[in-house]
Every structure is written in structure tokens, then in C-alpha cells.
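Here the complex is missing a single protein chain, while all its other protein chains stay put.
Just so it is clear, A, B and C label the chains in written order, and each chain counts residues from 1 on its own.
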């Protein structure tokens, strides 16, 4: 069965428990642009994003990831999605503000995923340096999801047509994998653990200075507890990064300077799980919460997905992660 | 007729008149990595490049651009190229070191263009920060070519399947256009003038600091005459740039921080030729040589191509380019 | 006669013809912090400045520099100033908001100069990254003044106890000189021309990115005409720079990364006027206005100072300034 032709990771909807507080974090501090707002939801985008949003924040009773959305190439890919998945629901244009007709599915990993082909184009902000602030986020870059069986996730996304840029592995186990449709290191990556959960949303910025700046701002506000891990340089992807936690504990990554993966024979880079540089190229320790905490996901009806226990050796018990010093 | 499925601009071959002097410039100063060398040629790549080379420098009697090469998706695209073009020549694997079987054509604009699907993979240098130097070039980004009729070039590349990211125009005239296959602002751009000539090769770096650094190095060596224009921020593409001239006068651009263009409905950004920010977002003057000087190109037999006179109003006589101050 | 013990260049008062427009430029765009405001004046400082202000903008009928102020070590230096200068006036504490008792003088070069020992300390903003914007100016760095006779200015400031960090010269002529009290390249520099006039105020930032950013912001606002020269790297001082013009034509420099000059035997660096790197290390052309335009200065009574004609060969007719290409 031919899968839908996915263009890229496009947006996520996060449930937050205090929209005002979430707005403070995502808009005032991080600097995402507000495309549209409703009493119970915000539609946000990065400065380079030319579609309606990269992130929806919606008020709810418990923190969760409602869905992950991929843009597909054309309308016929919606029909392909309906054939490819067992459980699907077609939602009309505008069900999500700024987004055309879409198909929502329960994917085999337990995530609610949306495919859409059309989206509204808001004003270009790329060259509005006068309004930039915070982390100066350019666009959504990727989803990182927690799955109990990384190989199963890899197989599923391979079937969906994703390429494999990098892995963390040893002879027995695939601990993590980075897979792409657009020509970057990834649109989706897998972290092993109880799942399905959302590990983090990755947002792209143009330069390392913006990774540092958002930390400086959080320190200035004495809100440095929102900085969970980093800044650092990844081994995997070679990107500069910092991981932040929003007021509901949702994790995001500010991510910059990965590389082009568009060649048809793009070679996979395989990291040994024992290499302490794989997660932090400078060998810095990974805080334990980064491996264990993640965001609950909702099924297509909005109910929390049940967790399946992690089915392989945890990477953090195998990988060195700076503890070798 | 279906065109070859072009993946990206891949490499160029430049004829230089003193290979030692060219090596000094491209390798010692700019820091391109040497994949392979022969008595009369150097094969160079950026640190992120995962194929054999981005640039061949070959000793010859007069400065010229011997050919521009695009990577195509698969072997069958070589046959497509043979059907698409009037004049073609298939060259066996290894005719160009590190490159598989290829088809060379005389394109309708007068350039010698090569298409190839396979290439050797050299060592990854992406994370060899210990050997980086100079401008720390990551990869080739684009070709900028001088053509007497920009609209004709635009039409031809549209037929080849290129998308249009940005233009400089007014009601009557298309002065310049930026077109892409990979998901960046361009693989090829057109500058109006006597053509066919090669205006410049664009090389990508990851951060603005590298644009500044290469200038500092040239100043240190009292070789600042190699800096022709910039550093600056482009209006078109939003990239930071500097234009350099090599010892033979070949122009290159160090280019960083443009944007993703991979969405199927990516909107074109059209700049008014009268906007002084279009070529330099800071309104700095464009030195006249940048508009008028360029590299002669060779036909598939290695003979210099005859120039066709510029057939439209020169942009420099229309555009403001900082002279409005 | 012992001169006052000058600590550093401290602040300037500029007369502007439209305070709202000046506020837009200096506060909204450049990002200087407002310490205090009055209907007809603004008191501004950089984020690192720990005294009341680095700049006073005052409404007036014609653009001018009302005075340049140096901080001195102690109260007794006010008496020393009174003895050192022919024409002096003691003004009580608070005559200038935030500034203690002061002595104002007409200096031998025709500038109105103020000396003060005490100043109010406003809130520290150094680690308020959350409020930074624009060029993120840290502090005032230096005054650059236009004088008809550079050697006379050099002699006078030598007598005042300033050290000489760099010069532009040839066998006959001293074209420019950089002199310091604090441990940086300069507190004052001299440009040859009709004088006395104020050439520019130099403001320090911490990194090169801030020099680039202010240009990006001006481009975004289509106010790029305020960018006069640069960005570039100076030969003299090794600093990254850009020169801007405010709405009244007052020139300022955003300046970063010069060097320590605090050793008692700090050696002077002498640049040959023919070295095209002296003013721009990358050999870029200097726009003619940079050499010829400057701000009128007021005498201690607030009347415009008469200009004395330039008394030596203009540097711009001798120096190469990129025109050698």
C-alpha cells in the first residue's frame, strides 16, 4: 500500500493547563509569533514559517499532546492515508484553524497523527528583525517520541518513506533513531521508554547565539528551572541544542546547525551507545529526567493513551553520558 | 518530455591558470578539504559534503568555468537527460574522479552542464572541528549564472522542474531570479548581462561568524583585494554573504542562513528592483564590478563560448543599490 | 600644572530637533535604556553602565553637540580642572540630572568639556537579558572629534595624561590618533577636518552579532539610510564596527572587541596612511560623507562654535581606502 507522501513535520497541538502561563512562556519568553488566538487556544509559528502555525496551545485539564501533524504533498495523499491506516477520520477544512481538509489517524505506535495538504499563508516575518525576540525560533524542525520498541517505530516510519540519518545502537539493540522526509537530519526521532509519549518538539533557529540567548533570558527572569539540559552540541545531528520545559512540563528543544540529507543515497551515521559524545558531543552528563520524563499523548477521541512498558534495555543504563569522568 | 529529476547543484569545474596559487586560495585560506589531487587538478569539498567533491580546480591557459554539475536522483535520469537535450554526450564512470556515469549537455543557455547519479563517499568531516579552518565551508549551495535574457533562463529552468523562490523585477522586466531543487532558496540564480558566463559559486557555512572570519583572514594576509563585496545581509534570500574573487578572478560567495523552501506551494517573494534592500538589506552600495565581471564558460569541447549581448535594461541602471543616500 | 585625573569618557549631550523622533532611534531601535526623562530631554545609558547616563538628548533648534563629559577620579580634580583651563565654570550638583558638582570648560580645541567626579547609580541592567533589544549597547566607549590640526589635539590630550594607542600617519603628517585613559583603545580619537566638530560617539557592545543585528533591524524598518558605513572590521583598534546616523545626522558607532591597553609601557601601533586596511581591515571603501560630515559643537554658552579650516592634507586624498582595487 502506498503511504501518503509526507513533506515534513508541520505542527503539534499541546494541551496546557493555564493558557496565560503558557503564553508567557511560548510567546513572551521564547518569542513565537501569534498567528491567531481564541479564548482557549493560541496558534503560534516561527519567523520563517510560511504556513499558519507550528504549534497549537489549547487549554485543558491535564498536560498532553493531542496530535502531531505532517504536511503531505497533495490532496490525494489524504486518500492514501485513509487506505494506509486502520483507524482514520477525515476532518473538513478549518477544523483546525488555518489548515485544509485533513485525515487524522491512530498510528501503530499509539500516536494521534494528522495529515493535511493545504494551509493558509500568514504574513512573512523572516525579515522582521524588528519584532524578533527570545529564541528567535525560525520553524518547527522535528518531533521526538518515546516508544517502548524503537525498532518497531523505525520499521513503521521506514514503511512511511522516511530516510534514516543517524542511530544509537549496539550489536543487539537499536536505542534511538533519527528519520527524515525534509532534507534535514530528522522530522521524527525515537527515544526508548514507556510509550507512546511525546519526548519533545524541536524548533530550529539560525545560529548558536539564539540557543545561548534564551538561557540568558530565563536566567534574567529567575526562571532558569525551565532549562533542563544543555546548552550543548549533539553528537547525533551535530546540532547545537538546549532542552527547555514549559510550565506544564512539555519539553522543547532549541536546535540549530544540522545538515543537508537530501541526496538519495544519504549515508546513515551509526553511533555506538557507549560513545559518551553521542548525546552530548562535549561529554556532558545527561540529566536523568531527560531520559524518563515525557508528555502523555491523547488518542483521536481525546482520551489519554495507555502506556506500554519499555521493552528493551534503557539507553541510560548502557550509554556513558559523561558519567565516565 | 520528462526532464531528469535533479536533486541539487553538486559541483563545478573551474579552469585556473596557476594551480599552486589557486590551492593557496581555496585550500589554505578558504579551508576547503582536499579529497584527491592530481598534478593538474584538485578535488575539493566542504566539511558537510558527503560526496567526492564540490569543486574541481584544473590548470589551464585561461580562467574559465568548464562545467556545472547537477546530481540527479537515479540512473534513468541520465537517459532522460539524453532525451531532454539536443546535444549530449555520455561519459563513463570515473571520467570525472569520484563521479559515476554521467551525461554532459550543452544547455539552451550556452552552459556545459553535467548530470550524474552516483558518486563516491569520502570520509565524513562534519565533526572534525579539529581540522576546520578558513571560512569553514560546509557544502556547495548554488550556481549563479549571467544570462542575456533572464526570463528565458527562468522558463528553461522551470521546464527542468525548478521552483522559484525569489525575483527582482518591475512591471516590464525580470531582472534576476532564484530557483531551487533542494529545499533551500536556490540551486541556480540568474544575473542579467552578457552571457553565458558564470557569475559565482555559492558556498554554504553554518553561521555568520564564518563570513566575517574569512574577511579577517584575508585582511591579516594583506590579501583584502580578494574581498569584492560585503559582508552584508541579502534582501533576497535573507542570507549573510560576502563575495570573494580568487586569484583568477573567479567569484565565490560565502553564504549562510537562508531558509526552507520544501513545501509544495512555497510562495515566491518578489522584490521591486527599486528597493535598495533587495541586493543588500542594509542598503550598502554594490561595487560596479559585481554587476559587470564574470567568468567565461567553455562549451562541451572545451572551447570558450561566445557571448550574447545583454538583451534587457541592466539592473544596475535601474536599481537603487545604496546610491540613494 | 597638574591636569584633572580623568577616568574615562562618560557622556555627551546632543541637541536634537525632534525628541520623539530621536527617542524612536536611540531607544526603540538602538535599545538604549532610559534612566530618566523630561519633556525636553532624555537621559540614556547602556546595559552595563552603572552611572546615570551615557547620553543626553535635548530638544533644540539645530543639531549640535552641547558638551562632552569626562568622569574624573575625585572632587579635587574639579579644582585641578579650574586651574588647568583658562575659561571654566563650576556648576552645582544636579545641574545635570544624576551628575554631581562639575566644572565646564572651553578646551583649547574649541569643545565644551565637562568634568565631574560623582554620579548617581541607577539599577544594574547587565543581566536583564529579558529587556535587551536593538544593538544591546553596553556603555559609551569613546568620543571621536574633528579637529583642523591633529597634532595639536594629540599634544593637548597628551598633556591631559592620555595614552596613545594607535595612529594613522606618514612621514610628514599625523592624520588621526587614538588616545585613552581607561584601559581600552580610546576615550577620544581625532579625525582631521574643519573643526571643532563631533565626528561620532562610540558605543561598546559585547559581540559582533550585535553590530550585525542593528543593521538587520534598520533594514527591516526600511530605515537602512541610517547605516552610513560598515559593518566592518577596523584596522585601527581591531574592533568590529558599524557607523549609523541618527535622524538629525549625529553619527554613532557600534563598536566591539578592541583590546586591553592598561600596561604602563603599552606600545603604540602606527598605521601607514597608505595601508587600505587602516580604516577597514577588509579594504572596503569609506563613503565620502564619513570623512566630511560631522556635528557642530556649542560653546559653554550654547552658541555654535566657529569652524577653523582643516590645516593639513585630508586623509581621504592620501589614504587608499579600498579605491586601489
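Heads up, the rule we're going with is that contacts are C-beta pairs under 8 Å (C-beta built on N, C-alpha and C of every residue); 3 or more make two chains touch, one makes a residue touch a chain.
Every value quoted in this text rests on a predicted model; they were computed, and no experiment measured them.
Visitor: Of the residues B:96, B:112, B:167 or B:209, I need the one that contacts the missing chain.
Guide: Checking each option in B:96, B:112, B:167 or B:209, the one touching the absent chain turns out to be B:209.
Visitor: Which candidate, A:9, A:183 or A:208, sits in contact with the chain we can't see?
Guide: Considering all chains, including the one not shown, the answer is A:208.
Visitor: Among A:216, A:265 or A:299, which one is in touch with the chain left out?
Guide: Reading the full complex, the residue touching the unseen chain is A:216.
Visitor: For the chain left off this view, which of B:17, B:59, B:88 or B:127 is in contact with it?
Guide: Of the listed residues, the one touching the omitted chain is B:127.
Visitor: Which residue numbers on chain A touch the omitted chain?
Guide: Where chain A meets the chain not shown: residues 208-209, 212, 215-216, 218-219, 222, 224-225, 227-228, 231, 233, 235, 240, 276-277, 281-285, 287, 289, 324-325.
Visitor: Footprint of the hidden chain on chain B, which residues?
Guide: Touching the chain left out of view, chain B contributes residues 29, 127-131, 133, 207, 209, 213, 216-217, 219-221.
Visitor: To test your reading of the contact rule: which positions on chain C touch the chain that is missing from view?
Guide: Chain C touches the chain not shown through residues 7-8, 48, 50-51, 71, 73-74, 117-118, 121, 124, 126-127, 138-139, 182-183, 206-208, 235, 238, 257, 259-260, 262-267, 269, 281.
Please note the rule applied: only the chains that are shown with their structure count from here on.
Visitor: Farthest chain from chain B, comparing Cα centres?
Guide: Here the answer is chain C, farthest from chain B.
Visitor: Averaging the CA atoms per chain, pick out the one whose centre lands closest to the mean of every protein CA shown.
Guide: B
Visitor: From the C-alpha centre of chain A to that of chain B, how far is it in Å?
Guide: 34
Visitor: Using the average of all C-alpha atoms in each chain as its centre, how far is it in Å between chain B and chain C?
Guide: Their C-alpha centroids are separated by 43 Å.
Visitor: Indicate the whole-number Å distance between the mean C-alpha point of chain A and the mean C-alpha point of chain C.
Guide: Taking the mean C-alpha position of each chain, the two centres sit 48 Å apart.
Visitor: So which bits of chain C are touching at least two other chains?
Guide: Residues 209, 216, 219 of chain C touch two or more partner chains.
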